[in-house]
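A protein chain is absent from this complex, but the other protein chains hold their places.
As written, the chains take the letters A, B and C, and residue 1 is the first residue of each chain.
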Amino acid sequence: MAQTHYFQPAVYHTAIGSHEPVLHIEPGDTVETSTVDSGGVDKDGNRATPGGNPQTGPFSIDGAEPGDVLAVRFDRILPNRPWARTSALVAPSVVDPQFVSELPSERGRGRWDIDLERWTATLAEPETALGRLNIPLDPMLGCFGVAPPRGQAISCATSGAYGGNMDYRGFRQGVTVYLPVFVPGALFHLGDGHATQGDGEITGTGTEISMDVTFTAWIHRKQRPIAWPRAEDDHSIMTAGNARPLDQALQHATTELLKWLDEDYGLDYRAASLLVGQCLRYDVGNVFDPAYTMVAKLDKGLVAPFRRTQ
Amino acid sequence: MAQTHYFQPAVYHTAIGSHEPVLHIEPGDTVETSTVDSGGVDKDGNRATPGGNPQTGPFSIDGAEPGDVLAVRFDRILPNRPWARTSALVAPSVVDPQFVSELPSERGRGRWDIDLERWTATLAEPETALGRLNIPLDPMLGCFGVAPPRGQAISCATSGAYGGNMDYRGFRQGVTVYLPVFVPGALFHLGDGHATQGDGEITGTGTEISMDVTFTAWIHRKQRPIAWPRAEDDHSIMTAGNARPLDQALQHATTELLKWLDEDYGLDYRAASLLVGQCLRYDVGNVFDPAYTMVAKLDKGLVAPFRRTQ
Amino acid sequence: MAQTHYFQPAVYHTAIGSHEPVLHIEPGDTVETSTVDSGGVDKDGNRATPGGNPQTGPFSIDGAEPGDVLAVRFDRILPNRPWARTSALVAPSVVDPQFVSELPSERGRGRWDIDLERWTATLAEPETALGRLNIPLDPMLGCFGVAPPRGQAISCATSGAYGGNMDYRGFRQGVTVYLPVFVPGALFHLGDGHATQGDGEITGTGTEISMDVTFTAWIHRKQRPIAWPRAEDDHSIMTAGNARPLDQALQHATTELLKWLDEDYGLDYRAASLLVGQCLRYDVGNVFDPAYTMVAKLDKGLVAPFRRTQ
Partner (left out) sequence: MAQTHYFQPAVYHTAIGSHEPVLHIEPGDTVETSTVDSGGVDKDGNRATPGGNPQTGPFSIDGAEPGDVLAVRFDRILPNRPWARTSALVAPSVVDPQFVSELPSERGRGRWDIDLERWTATLAEPETALGRLNIPLDPMLGCFGVAPPRGQAISCATSGAYGGNMDYRGFRQGVTVYLPVFVPGALFHLGDGHATQGDGEITGTGTEISMDVTFTAWIHRKQRPIAWPRAEDDHSIMTAGNARPLDQALQHATTELLKWLDEDYGLDYRAASLLVGQCLRYDVGNVFDPAYTMVAKLDKGLVAPFRRTQ
């Protein structure tokens, strides 16, 4: 019977790889745990570990085998402290090369007050013409993934087929993500919470914050492995491609969506083309890291009628 | 006093350039006109001109000078016939290279019924698992722009600082677009209407249709010229970058937005960074043409409080 | 019978398009003419025309029709004055974004003495640790091409299938270039001479200089049109792709080379793959303009044995 595990992390990893599992769970189990912020700072403001998007985990979902799909539903992603940090300058890589030298020379830092009752982030510093800018929260996890193949361990400053630092605001509470399994147990990592974040994470940060996270994990056996992360929530089905340039990330996301529509919705590439040609949405994830993230998205109401029993 | 001109096009251009103006108007004037579809077919189903996104115009907005900004509000963009055509296959350039040979070998064509009462597009052919898929209309213009500098005339199959074939669904009725003026009179062209369109125009078409279009044009003198198209509607302010790869289009759009926030909203690059880092949205326009289009967008409610008198 | 025409230019164009021909010639004819430098300055140091890679021409090669191939042999490309100018700073677009602000803020200018007897360029100013750096000449034309299709006129600050500002040092005296013909007469333009140039033209200039140029032109009828510029000299066969990113320029150049090997050398895509996999060379042309240039090259000695009668 499905269990709920309470897990308090003590070690963290800044690369996603085949590290020793911190916990073994069964498919269907739920884990209540927490993540430190991208700088390694916990809910009490203590530096728990060095920075670099330190990950909680990995969790072994026992029985998962290479070729399977790991499904993880984020049941809860909730900031667990009342403040967050951001960078205070757009990255030189997201502006025109000849504009770079017009930017301030110091990257700087912002600090935001997080109010879970009002569900707002309020700019506390630095002082700028924005004053105490007040914006709604939209908590999400910037980085999560499974151990990549070939014995690799890959920095949490980038992403790939295994997930990683995708910084997509659609990876919020209520979403279920599907990841290809490359090693026994899948070895799921998670971290890098943002209280809110603009598309692209173009300052190199969201509003970086520690989180309480609850997730439930399952294993799906598919006829053929998936190649890139998939996800769905109440509104959309989504696929994520991670690569640079964005054109290539877009190719990955689009291809994965076409395959998904073919496999699980009975829409061959002709039917799917007619659908996406008129209805596709692209969202931009991280455009700060070595690999960029593009998400291809379809309204669930559009595709639900074609859904086959999985 | 501002006038309304009724203009029935007789010639069309498939390149945007310094062609002879079809009409001279004054700043503040309104033009009611029409556009043929991307294949040159008009509202009666007659081929009025060869295909290739033929443009109505150009219209000279008298008094516009290089360095000015042309503001065009699309007062109405309304399909004027009950059917539209689409391609029926995603482009090989938007999928993984090794996936290309899995696509059907023929591009094929779709035909859609357009119902202005119910405000829907319904797939009429080919027959696929989609059946008579029914989707809402969201009419827009895929291609418009002003004469580029240096005596250039540039194919309507691409885009640049002057506008062109951006295929962005946000360029719908109610939006005001701002374009840099390169030649006296600006020479505004418009065409390539879509009854609706998915992001990226990844099949190479939207639901291609002829349109009735009404627009009003003004000239703004700015302290310094704008570099890329800007736009706003009730919900958002937007900037469009046109280039390949998408990374570069994104750089153009981001830079233009930062400049706009600095010039007209009193937000220096530090303040703007803090804002866009948490609140920016990117939308993807055309990713089918030689130049791709990326739009950077901010919620108008967020920035309106900072707006200076223009 | 083939004629030699002596042509002294009086007008120049900074866009390549369907301008009025300055001279009509027959296939097989030779033209002796001259080009001003990229800034419009002639051999006497006078500004003959505004800058922007002004082109001599266009020359109509009478009888050329769309779908044909224009062959132009550069019989002579010889600097006709003893000095040249360069930019003195690498472009921000060719270095890492975070490095841009470490570059000097002023682009600056260099001046070089050109000695045709010693066949050298010598740095005259500014004063740097290089002193009077002395390098061999390798004269070339940075920009040439034919009128593009669809009534387009395209700035000499970029390139495409029609040629344009490719800035490839392999386009030197002795080379024969092959260009797709899009309009009757082909309308050949040429200009932007460099006494020598590093790969990529990464400072935005070569050693800019006016030239005496002699060329001979022919028309080839092919079974199918070529898609991108081809070229050959005593050492190599070459194809040029023009696009951004470089990856795409490389795709164009590689595809064109494979087609050429198939059509004129009897090497199908299997045989050609085995050849290029071990023997291909890539050269980098312009990486400063909106479109970049990549050249795919094979040793002529390798392919000559397979050459069919053209």
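Note that in this section a residue touches a chain if its C-beta (ideal position, glycine included) is under 8 Å from a C-beta of that chain, and two chains touch if they have at least 3 such contacts.
Everything numeric in this text was worked out from a predicted model, so none of it was measured.
Peer 1: Looking at the whole complex, which of C:V41, C:I61 or C:A88 touches the chain that is not displayed?
Peer 2: C:A88
Peer 1: Where the complex has a chain not shown, which of B:G45, B:P97 or B:P225 is the residue touching it?
Peer 2: Candidates B:G45, B:P97 or B:P225; residue touching the omitted chain: B:P97.
Peer 1: Using the touch definition from the top, which of C:V11, C:L274 or C:A304 touches the missing chain?
Peer 2: Of the listed residues, the one touching the omitted chain is C:L274.
Peer 1: Out of C:T49, C:T196, C:T214 or C:N242, which is the one that touches the chain we can't see?
Peer 2: Selected residue, touching the omitted chain: C:T196.
Peer 1: Go through chain A and note every residue touching the omitted chain.
Peer 2: Touching the missing chain: residues 13-15, 17, 52, 148-155, 243-245, 248, 290.
Peer 1: List the chain B residues touching the unshown chain?
Peer 2: Considering the whole complex, chain B reaches the absent chain at 91-93, 95, 97-98, 100-101, 103, 105, 245, 247.
Peer 1: Using the document's contact rule, name the residues of chain C that touch the chain not shown here.
Peer 2: The missing chain touches chain C at positions 86-90, 93-97, 99, 102-104, 108, 110, 121, 123, 126, 128-130, 133, 135, 196-203, 205-207, 244-247, 250-252, 254-255, 258, 266-284, 287, 292, 302, 306.
Criterion: only the chains that are shown with their structure count from here on.
Peer 1: Can you check whether chain A and chain B touch via the same residue numbers (shared by over half) or via different ones?
Peer 2: Counting which numbers both chains contribute, over half are shared, so the two copies meet through the same residues.
Peer 1: How far is the middle of chain B from the middle of chain C, if each middle is the mean of its Cα atoms, in Å?
Peer 2: About 34 Å separates the centre of chain B from that of chain C.
Peer 1: Mind checking the centre-to-centre distance between chain A and chain C? Centres are C-alpha means, answer in whole Å.
Peer 2: 47
Peer 1: Return the distance between the CA-based centres of chain A and chain B, expressed in whole Å.
Peer 2: Distance between chain centres, rounded to whole Å: 32 Å.
Peer 1: Two or more other chains touching the same residue: where does that happen in chain B?
Peer 2: Only 244-245 qualify.
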